[in-house]
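A single protein chain has been omitted from the complex, and every remaining protein chain is retained in its original position.
Take a look at chain A:
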């Protein structure tokens, strides 16, 4: 989620009050009505469509072999992508927050670059690099390494798309906390690892958790870029979102929406964790 998107509930302002007067109630009703219609209704519809033919059909659809293998591939993508992005996020935030050096702004811009790249473009650049006609294609073919239309390609584009998410959550916090605590630990003789584990990590654990969950949710749900590099081989290179597309295009609405409920529930979990993290951050203030 972009830095601009950290409003967050719970902050009280002097001007906040119960709506008074017809105008205020009208605004609240209009906002709530539009949200129900445009945001809540699509969510409800996912579950309604998935359960249209009852629980039996729903469970059969979820347990369908191709869907299960799509879930398996998606889990594999997450298991590779998320830890690497966590390490990258921690390293980048450590360098950016705790040290002064030239080119800091440029580095920050480069780290955030993937946010402004369309998913399709993200897929295209990987095909241009690793595809059969791409720059490294002939060399990879010589070594019999397949990246595009295969699992490594899916993992790489997912890493590209999700790479700024962890940094973005922990960097502002680490910058705000400064270097005093770490410097004290260092001077008192703590090793680098002890300092990180005992001082830095406890300070950022909630932001790190939230960043990791955002990264996981995005890695699970990424569609556009993965769709470019996957080649859509049933039961082999289909992640869960691609499997949903495939089922939907096969007019298998129950199957598509049943698979979609898994992703929808994951996004609801993300929202709940966000609320908890924000409440803790507000309590810490």
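Descriptive notes on the structure:
In the analysis below, contacts are C-beta pairs under 8 Å (C-beta built on N, C-alpha and C of every residue); 3 or more make two chains touch, one makes a residue touch a chain; residues count from 1.
Please note the rule applied: contacts and distances are computed from a predicted model.
Per its UniProt record, the hidden chain corresponds to "Sulfate transport system permease protein CysT" from the list "Electron transfer flavoprotein, alpha subunit", "Sulfate transport system permease protein CysT", "L-serine deaminase" or "Flagellar hook-associated protein 1". Of the options A:24, A:59 or A:282, the residue whose C-beta touches the omitted chain is A:24.
In the full complex, chain A makes contact with the omitted chain through residues 1-2, 4-9, 11, 13-19, 23-24, 27-28, 30-32, 34-35, 37-43, 45-46, 49, 84, 87-88, 90-92, 94-95, 98-101, 107, 110-111, 113-114, 116-129, 131, 133-135, 156, 159-160, 163, 179, 182-183, 186-187, 192, 195-196, 217, 220-224, 227-228, 241-242, 244-245, 248, 253, 256-257, 260, 263-264, 267-268, 270-271, 274-275.
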